[in-house]
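Attaching a single structure in structure tokens format; questions to follow.
A single protein chain has been removed from this complex, and every other one stays in its place.
When the chains are written out, they are named A and B in that same order, and each has its own residue count from 1.
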Amino acid sequence: MACSTTYLWRGETTWFCCGPAWGPCGSAGGGACGGCRSDSNHAAWPNASAACWDVTRPDLCGENMPRRGCGFVLRVRHQCTNAVVCPAIRDCGPRTQSFCGELTCCNGVCRSNRILDLTPKAFSAIGSLSAGKLPVWIYN
Amino acid sequence: MNPPIDRRRFLASAAVSGATIVGASALGALDPAAAFADPTPSLDPAIDTAAFAEGRVTQIKGSALEVAGSSGDQYILQITNGTSIWKVHPTTIDAIEVGDGLYARGVDMPDGTIAPDAVWVNIVNLHCTISAIGRDRIQLDHNNNALVGNVLTGTTTASYLGGAQTPDLSGLKIGQAVQVLGAWRPADDSVDIVTLWAGH
Partner (left out) sequence: MLADLSPLPLGVLLGWTGLAKLTSRTLLRTASESALMRVLHDVGKVALALRALGAVEVGLAAALLANTGRPAPGVAAAALGVGFLGYLGYARVTAPDSSCGCSGGTETPITWRAFARAGLVVAGGLLAAVATGAWWSAVADRPLAAVGIGAAGLTVIAALSTDLDHLWLLPLRRAKLRLLGHPLGGIDATAWPVPVAATVELLERSLAWGAAAPVVRSALIEHWDHEGWRLLRYAGVCDARPVSVVFAVDVKATIDNSPVPAIRVTVVDELTQEVIPEPPLDWPKHRPLPLLN
């Protein structure tokens, strides 16, 4: 059941732009799944497919998150404030392997590695876009 | 309404004598497992029903922004005293220009407009690699484009693998993967760099 409370993974989330957009935008073509939009609650997952894994290589950082494909709805909780959003996976990302070992700590409790990317709508539901990245817990 | 300087003095003295939250170190760390135990985390209902707008500013009428969404939607944002506006740093509606892009989070109003809590103007967050470093700019390779990143003295900071943001940019390397948070300049398609998170 999607957007439930069964633990899936935890780490850092950043945000990205996708779909029709102004300015430089990472996934202007609609993302690896197609249909990704900045003004919808969408997300990118490092293990959306085998081809995706080859780009993100989270295993190089010790993160072996399970496969969750296009359309799967996650539940994402901000570790510090408990704000929650339920985005659907519509793209492959982030590039976990480029930032191995990066930490985001909240009052002494730390999350490491970038394991999720959210659209501006989804990210702004749980934090400020100018923060760039947040520590989160992710549920199925 | 008090003039700004007096108001700041009043807020400062109130704040400095206000309630203090003490950190956890003397009392033990927060137990992360307890978060699992709570199946319904406290959720702010206002955020649950938040409105969101995305697009480019087409008109500014007083405190109202008319925005054309990238997919054809139209929005009217009513800026209030409670709206934060980000354009490289916290600023006011006077800094916004027609043609600027934005994202806004707020509340739907009965008249069809949006009352935003927060507006981020021209904000971008791009995964790039550094291809060249100059005195006041960094050449970036973004997935799809060669991008010029402007270094703003006094504003641009770097964070190395999650360390505190620092004005010391000398740790940036050619070929390094970076996440660039900044403000797009519609006039020349460059990006004013606010923060660079440096990877490997």
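The rule we apply is simple: contacts are C-beta pairs under 8 Å (C-beta built on N, C-alpha and C of every residue); 3 or more make two chains touch, one makes a residue touch a chain.
This structure is a prediction, so every number in the text was calculated from the model and none was measured.
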Going by the whole complex, the chain not shown touches A, B
Missing-chain contact, candidates B:76, B:148 or B:172, resolves to B:172
To test your reading of the contact rule: which positions on chain A touch the chain that is missing from view?
24-25, 27-34, 49, 51-52, 54-55, 80-83, 92, 104-108, 127-131, 135
Note that chain B touches the absent chain at residues 2, 8, 10-12, 14-25, 27-28, 30-31, 34, 42, 44, 46, 81-84, 86, 89-90, 117-118, 120, 129, 131-135, 138, 141-146, 151, 155, 157, 163-170, 172-175, 194-195
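As a working rule, only the chains that are shown with their structure count from here on.
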Rounded to the nearest Å, the gap separating the Cα centres of chain A and chain B is 18
Per the contact definition, I'd like the list of chain B residues that touch chain A in the complex.
23-25, 29-30, 32, 35-36, 39-44, 47, 50, 52-56, 69-71, 73, 86, 101, 103, 105, 118, 120, 122-127, 142-145, 147, 161-162, 177, 179, 181, 184, 186, 189, 191, 194-195, 197, 199-200
With touch defined as at the start, can you tell me which chain A residues reach chain B in the complex?
5, 7, 14-17, 19-26, 28, 37-39, 77, 79, 82-84, 93-95, 97-105, 107-109, 112, 120-121, 124-126, 128-130, 132-133, 137
